[in-house]
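Just one protein chain is left out here, and the rest sit where they should.
Chain nomenclature is as follows: A and B, assigned in order of appearance, with residue numbering initiated at 1 for each chain independently.
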Amino acid sequence: MKAQSRQRGRSFLIRLPYGEDLLLTLKRFCEENGITQGVLAVIGAVRRATVGYYDQEAHEYKANSFDQPMEIVSCIGNISLLEGEPFVHAHIVLADKEGRPAAAGHLMEGAIIFAGEAFVQELIGEPLVREFDEQTSLSLWPWLSKG
Amino acid sequence: MKAQSRQRGRSFLIRLPYGEDLLLTLKRFCEENGITQGVLAVIGAVRRATVGYYDQEAHEYKANSFDQPMEIVSCIGNISLLEGEPFVHAHIVLADKEGRPAAAGHLMEGAIIFAGEAFVQELIGEPLVREFDEQTSLSLWPWLSKG
Partner (left out) sequence: MKAQSRQRGRSFLIRLPYGEDLLLTLKRFCEENGITQGVLAVIGAVRRATVGYYDQEAHEYKANSFDQPMEIVSCIGNISLLEGEPFVHAHIVLADKEGRPAAAGHLMEGAIIFAGEAFVQELIGEPLVREFDEQTSLSLWPWLSKG
């Protein structure tokens, strides 16, 4: 389980645009700035959101939509390559107006930004590429390269 | 949407003081160590907490207080400048004794530390300054500088 390490690239703190889709905005940011691997974290608020749950038996995502304003209390994830393009994989947690955690899951299209602040940390190293995994039917990274 | 990148400054792992206010402690840490931009993450536990929800219509924060001990299961955020001083913007998620997510929102004064461990990553670059945004009535960063 000895793993290859990566170098740190550029660091970004960015304001996210009102009214835009959160996932698509993050993906576009990576494309426009040439980021192909890294990690990210977002806080802010959305006007509404859709979150995904991966059914571990059926091997498909179920989308759950929440049509209300909510705080983005956490949204963390990573960037790697899928079919040659930057792919953002992030999970999100949202809270309602009573201060209760109300929704959470895999970030899907449909989360509309009210306000948002993202930290993006680029990493540099051997390309990190997602490929189809038979056991889970997900697109995953290769196993750790030994030594 | 080409963005300016920042350099990484100092990294800190710190124990937070029992009985103190979480938000004020983080702010004081930044002041005393001259940190004007960066990101942070905290885990630990609180004796009680107050979390905020920003009303997207009324344009004001609503405070929700939870008067019970809880785990800090996530608290992530950033540091930038507001009116010339380091400003900590963080969102928090808290869990109760049954292991249920119980409270979440914008970190406000009123979260009293039982135990806490913070990671603070300083960033260095062009000053990152919050200014009033008419659309949301929030203090936000400037839009991405092009190129």
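Operating definition for what follows: a residue touches a chain if its C-beta (ideal position, glycine included) is under 8 Å from a C-beta of that chain, and two chains touch if they have at least 3 such contacts.
Everything quoted here is computed from the prediction, not taken from an experiment.
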{"item": "Among B:76, B:90, B:107 or B:123, residue touching the chain not depicted", "value": "B:76"}
{"item": "Hidden-chain contact residue, picked from the options A:69, A:86 or A:105", "value": "A:105"}
{"item": "Subunit A, residues in touch with the chain not shown (by the definition above)", "value": "1-8, 37, 39, 41, 51-56, 62, 64, 66, 74, 76-78, 80, 89-93, 101-106, 123, 128, 133, 135-136, 138, 140-144"}
{"item": "Residues belonging to subunit B that touch the chain removed from view", "value": "8, 10-15, 17-18, 28-29, 32-33, 41, 43, 45, 47, 69, 71-74, 76, 93, 95-101, 104, 114-115, 117, 119, 122"}
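Note that only the chains that are shown with their structure count from here on.
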{"item": "Rotation angle (°) superposing Cα atoms of subunit A on subunit B, nearest 5", "value": "120"}
{"item": "Rounded Å distance between subunit A and subunit B, as computed from the means of their C-alpha atoms", "value": "20"}
